[in-house]
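With one protein chain removed, the remaining protein chains of the complex are shown where they sit.
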Amino acid sequence: MTHRTLPRFSATFDPHTISEIQRAAATGIYDIRGGGAKRRVPHFDDLLFLGASVSRYPLEGYRERCGTDVVLGTRFAREPVRLKIPVTVAGMSFGSLSAQAKEALGRGASAMGTSTTTGDGGMTEEERGHSTTLVYQLLPSRYGMSPDDLRRADAIEVVVGQGAKPGGGGMLLGQKINERVAEMRDLPEGIDQRSACRHPDWTGPDDLEIKIEELREITDWRIPIYVKVGASRPYYDVALAVKSGADVVVLDGMQGGTAATQEVFIEHVGIPTLAAIRPAVKALEDLGMHRKVQLVVSGGIRSGADVAKALALGADAVSIGTAALIALGDNDPALEEEYRALGTTAGAYDDWHEGNDPAGITTQRPELASRLDPVLAGRRLANYLGVLTLEAQTIARACGKSHVHNLEPEDLVALTIEAAAMAGVPLAGTDWIPGRGL
Amino acid sequence: MCGIVGLFAKSPSLEAHVGALTAQMLAVMGDRGPDSAGFAVYGADTGRLKLTLRSPDAAARDGALAALAARFGEVRPVRRDTHIVVSVPERDEIAARALLAESGVAVVGAGRRMELYKEVGRPEAVAAAFDLPAMAGTHAVGHTRMATESAVTTRGAHPFSTGPDQCLVHNGSLSNHNGVRRMLVREGIAFETENDSEVAAGYLTFRMREGASLEEALTAALADLDGFYTFLVGTRTGFAVLRDPIACKPAVMAETDDYVAFGSEFRALAGLPGIEDAHLFEPEPGRVYAWERPE
């Protein structure tokens, strides 16, 4: 018997890296996929709450009130958005999602008293009809943009960027541009869609201010105007959104999902959600606008703990995208056989742009989309939103708060030095906040 | 991110009104830049070097004046709010700057003709504080600032002056200014702020120091400065405009027999005399526009 060492894989050229080099060499195109960053980055998991005990008193669960309502857009709009829970559904387009999935999102969110958001592709009847509160996005592509839809929206979100790709446009491969999607977007059917990264008629905060004025004039100053940015330089971006006249700033960290973009963008551009919140809140505080211009945070929100932590760091609400799709039925293990046939596995499926989603969510193929029952899927989303809210309330009560908005950074400690530095809270068991001296 | 304005008198009859017209243009651009404002006016050449000094501290300003007077005799001070313009013989510039460095006042601009004023606040208030409407000159540039990544401070306000009688105002955002700054520092250009626009000013100073004309310096900038910009530049005798090759930031110009005017938006030009019959145009991307007058 010969003595040989076990085969050893390189930490640098690990099997995934090698497969990517091989794939690039074979195809000549960068990898495009959906979903957000898959690498591990410092996140809310690295924070813990300090529950009450002797020095502070908790509220009794289920009996003593802990409010969860949130009002967005109190700065200029005559009719701000009023939500019952601090969790909203992020923008995802009809086109990237099936009509059934959009309807399910509307049903689930409306049942829980919160909002949904359109996406890069216009507003559908399914969505408007089933969403009590609907945020209408104004994107660089302007697909399907219509003044009638602007006026029947409950808020407008000017999208500057998203966490998965701050600074980037996108390319949606042709498979998903079916007849209805093509018509809504004024594009030929079946072609690759190249999305712009800048708006066609403004660049920078000085022009954004004028764009916001136009949107307010068109809607007669009735509804709030949000500005959504991908997290990269949140202090400046939030400050400039405020100076440009935004009512609400939506801040999307790098774990935020996307329908389709280059993997290199998803994994290497932008900063984690955890690292983005404090600079954003600081910008609002420095301008005297914290809680006056509301901050909505998204990117990797999964549980009520994440919700509570984002609020404690200074957000007014959070937004979910990927988690909402999972709640609808995305990546369901029951579909494992079909995921295998697509060369992947339940829990890892991210080729949302290819339009072959066996769950019927990220597809335009009628035979797949019809698998999703919008009523049932909407119910699942409502259940999930309910759990997020109950969990966040549970934590808030344990910290003695009669409203989730009364959570503070001082209610948190960090497990790691990285998280402590990013969140600006002390390392657990110490009073040390890295980067802020002793 | 800002509003910029400029006026270059072709006819001497307009020179008495350059300050008043610039003030009016600046005020209109207040929405584009509410954080701070500044302007440079090119007045009469007295054969001496004019230094524009700035300090928020009146005692420091008085101390500086006393020190200058003790050393150079009469320095003809003109006080305007937080700024004082003094003039010294050109050969004494280095000595004067050394004295001023000790007295804690900043030299915001220097030149035979240029006076430069900038302060935090709404543009109309800044213009009034310095009595801009009463100033006369052959040309002027002005700026209203909405700070992006640099602090809202007077030092961060435009115009930036990095050479004698040279100043620059900028609308946009450069993307390679850190690298260019390092190169310029090696070449001996001094910077006061972290502002990207000051790097652009320093770059032009460097090119002109190496012998380039204003037009040549701006042409070189097209290759070396990356990002988005509309620059408006003043020199002792020149007035020039450059937009980056993509040209996202707005720019409108008006030309008549009497003047050349620049505004980020038409609104800024709307009150100029004879605007109804002016030749209105938008500068082309990546093309240098320069006007020169005799010394």
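Think of it as A and B in the order they're written, each chain with its own count starting at 1.
In this text, a residue touches a chain if its C-beta (ideal position, glycine included) is under 8 Å from a C-beta of that chain, and two chains touch if they have at least 3 such contacts.
By definition in this document, contacts and distances are computed from a predicted model.
Colleague: I notice the complex is incomplete. Of the names "Acyl CoA:acetate/3-ketoacid CoA transferase subunit alpha", "Ferredoxin", "Protein GlxC" or "Phosphate transport system permease protein", which is the UniProt protein name for the chain that's not shown?
Modeller: Of "Acyl CoA:acetate/3-ketoacid CoA transferase subunit alpha", "Ferredoxin", "Protein GlxC" or "Phosphate transport system permease protein", the absent chain's UniProt record names it "Protein GlxC".
Colleague: Decide which residue listed in A:146, A:370 or A:430 touches the omitted chain of the complex.
Modeller: A:146
Colleague: Given the contact definition stated above, which residue among A:37, A:187 or A:335 touches the chain not shown here?
Modeller: Of all options in A:37, A:187 or A:335, contact with the hidden chain holds for A:187.
Colleague: Looking at A:21, A:71 or A:218, which residue reaches the missing chain?
Modeller: Only one of A:21, A:71 or A:218 touches the chain omitted from view, namely A:218.
Colleague: Counting contacts across the full complex, list the positions on chain A that touch the omitted chain.
Modeller: 27-29, 141-143, 145-148, 150-151, 171, 173-174, 185-188, 191-192, 194, 196, 200-202, 207, 210-211, 213-214, 217-221
Colleague: Over the whole complex, note the residues of chain B touching the chain we left out.
Modeller: Given the touch definition above, chain B has residues 246-247, 250, 252, 265-270, 280-282, 284-285 touching the missing chain.
Criterion: only the chains that are shown with their structure count from here on.
Colleague: So what's the Cα centroid distance for chain A and chain B, whole Å?
Modeller: 44
Colleague: In the complex of these two chains, what residues of chain A are touching chain B?
Modeller: These residues of chain A touch chain B: 198, 203-207, 209-210, 233, 236, 240, 243.
Colleague: Chain A touches which residues of chain B in the complex?
Modeller: Against chain A, the touching part of chain B is residues 1-3, 31-34, 146, 148-149, 171-173, 228, 248-250, 264.
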